[in-house]
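Let me begin by presenting the structure, written as structure tokens, before commenting on it.
All protein chains but one are shown at their positions in the complex.
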Amino acid sequence: MAKEVIMPALGMAQETGELLRWFVEEGATVKAGEPLMEVATDKVDETIVATASGVLAGVLAKAGDDVPVGQVIAYILAEGESVPAAKVSKKAPVESAPPPQEKAAPSPQPPSGSGAVTVSPVAARMAAEHGVDLAAIPAKGGRIQKEDVAAYLESQQSAAAPGKVLASPKARRLAEEKGVELSTINGSGPDGAVLAADVEAWQPAAVVQPLPTTVAAQAAGAEIPMSRGWQVMAQRLTESWTSVPHFYLVREVDAGALQVWRTQALARSDVKITVSDLLVKVTAVALSRHPRVNASWINGKIVGNPSVNLGLAVAVDDGLLVPVLHNAEGLGLREIAAQRIGLVERAQSGKLAMTDLSGGTFTISNLGMFGVDAFNAIVNPPQAAILAVGKIADRVVAVDGQPAVRPMLTLTLSCDHRVVDGARAARFLDELAGLIEDPLRALE
Amino acid sequence: MAENPPVDTEQWLHVYEQMYKIRAFENATNELYLGAKMPGLAHLYSGEEAVAVGVCEALNRDDYITSTHRGHGHCLAKGAAVDRMFAELLGKEAGYCRGKGGSMHIADQETGNLGANAIVGGSAGIATGAALSIKMRKSGQVAVCFFGDGALGQGLFYEVANMAALWKLPVIYVVEHNLYGEYTHHTETAAGDVLTRAAGFGLHAVEVDGQDVKAVMAATAELVARARRGDGPSVLLCHTYRFHGHHVGDINRAYYRSPEEEAEWKAERDPLSLLADWLTENNVEQQVIDQLEATVTGDVQAAVDFALNAPYPSPDEVTSHVFA
Partner (left out) sequence: MSSPNPTISHSVAAPGVRQLTFGQAINEAIAEEMRRDPLIFVVGEDVAEAGTPFKVLLGLVDEFGPERIIDSPISEAGIAGIGVGAAMTGMRPIVDIMFGDFTTLVMDQMVNQAAKIHYMSGGKLKVPMVLRTTMGASRRSAAQHSQSLHAWLSHVPGLKVAIPATPYDAKGLMKAAIRDENPVVIYEDKLSYPIKGPVPEEDYIIPLGVAEVKRTGEDITLVATSSMVYVALSAAEKLAEIGISAEVVDPRTTAPLDAETLIASAKKTSRVIVIDEGYQEYGVTGEMASVIADGAFYWLDAPVKRMGAMHVPIPFSPALEDRTIPTAEQVVEMAKMLCGRN
């Protein structure tokens, strides 16, 4: 049997993937396990290896093509085989679970310590069967075990009752015809059932056009092409802005203690520690003390998160990426800095893995390095809140009734009012401010 | 009681042949049934042959009859062929109804047989409607409705008899009074008497010995003439007896009918013996009668063989004839 090469579905909500390039030319030989193609998913570029050895043939997608996931785009032929007659299976079922090797692989390599999550083979298989991202599963020990997956599945069950997607027969047929996975569509029918109109409202991503090489090449009024990442950002933030009831709390804090702490920490560390790293540390502590702000809004329910996974907004050329520091509440400052450095590097080089991007429970966006004093950020669903951090600037403030110049920092907390109310958010912000002004409180 | 018609040996031998045909047919049916070669139910007419034959001999081929679940005798007396009858009893394609009707639903348009009816008294409406049709079409036919004393409990008969009398329809209701409705004696189920009931509707009613084919035939001839004249409906009450149980499987029946009673009817009141005796008394050689019986027996056996070997209808036929 000719081995089908399909456009893989690498993310839960992924509908299409862009083929960036083939590593093997049509007609050339490839070995199982060797890189076959590079695919751009919603946020990352993935190298896909061949799952069989043979000759690449019947190639149906070229670089730049946006292909529905699950669709056959080529074949790997063993000797004597030929490309099947029906070249494209239009209604190929969407493969929702990423290839097991993706799942079973340990998280990207922090050098040492508790951050290195490994997984038992049984747990990996269970997770793959249920289409669960391993990164989302909290491990009791250093290793994700069968029990951890089971507990996670159970919590998901009670939180969002996934499993069977409610949908009308017509919606199911339309979804299959469009190659859309029903679970990715918000249902407007009884009990959230997906109706035909919901499927019809679903739009496949626009075809990506080749980027013009220079700005000068753009004619006046011409459409500026968007990368896939930009499209995703646009779509998600629009969804957040139009559906999440935002409110904002602003607080000025004295960053003097923070600066002292940084100076001392830098002296002790071979890793470059930034203010952001300190903010991650204190925010993780604050969140672990105010778990409601660390909760998520999923399918109309407030779902608690057992660990603090802090997303860091990182500006890249074609948009915004939010890599995630998992289990941040258990990380030391050095580990935070080391992981942050790796994440930012991978983000800027387009090498983030899916696990780097998934499972975030709270986001910090720091534009201080761009000279911004303060700003309002847009909540990153399903998270409950996002912290916008401005620059540290010397300002005249009253200290003990006397004017004094202090390094001040403006924090703006944007919240989803469905998850947290003003008082809860204020208590969290107060905790955070206290931790910034007196980092030793983190030990309390 | 009407006078017997003049002795015509040929005619009465034909009548005997008809009655003997029914007897031989029912004997063969009994064997087929007991030999598990016949599906369903078999209600045998043996013992009542003089009624069917006596009535039908007084009818023309295009006159109508409606029959009952105990209807083999009516069909044969009206002119049905034994081979196609057996084929129907065995559910074969060559049967009168292509195997779709069976023992209780044989119909044969060619001989004016509008069909046997397995709803007791169920054909009273059909026979009366046929009579209305005859009257409207002015065709000069008559319609005969056979039913047993068991049907006297059914209301439909009284509804249509009322209309037949009102509209002077050419219909003759022949009551085959064999004393039992299924397993119950008529005295437990019918109050009063039949003739009085008929009189209540102003129906002309005649009572005959149903074992005397000559009497049945003579009475019927008179009622048929009446009907054709436009003098309206009538009731012919025939006292008769079924020699078998309600159906072939009704073997142990002493609880409702004594073996002595049965033996007496078979010994003294067998309509075939009565006619055979009369024929020999009127100078018909026993040898002629024996020869006739042998011929009929051979015909019946050949018909059984034909039916046993005949093909079943194609399974595709199950959906044909739902609508005309």
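Side notes on the structure shown:
Chains here go by letter, A and B, matching the order in which they are written, and residues are numbered from 1 within each.
Definition applied: a residue touches a chain if its C-beta (ideal position, glycine included) is under 8 Å from a C-beta of that chain, and two chains touch if they have at least 3 such contacts.
Keep in mind that what you see is a predicted model, and the values were worked out from it rather than measured.
Taking every chain of the complex into account, the absent chain touches A, B.
Checked against the full complex, the one of B:Val55, B:Val160 or B:Leu272 touching the unshown chain is B:Val160. Considering B:Gly122, B:Gly181, B:Gly210 or B:Gly245, the position touching the chain not shown turns out to be B:Gly122 (whole complex). Across B:Asn60, B:Gln109, B:Ser258 or B:Thr295, the single residue that touches the chain missing here is B:Gln109.
Across the interface with the omitted chain, chain A contributes residues 168-173, 188-189, 195-197.
Touch with the hidden chain on the side of chain B covers residues 64, 66, 95-101, 105, 107-109, 114-115, 117, 119, 122-134, 136-137, 143, 155-156, 159-160, 162-163, 166-167, 320-324.
Operating definition for what follows: only the chains that are shown with their structure count from here on.
One inter-chain figure worth recording: chain A and chain B are separated by 91 Å, centre to centre, where each centre is the mean of the chain's CA atoms.
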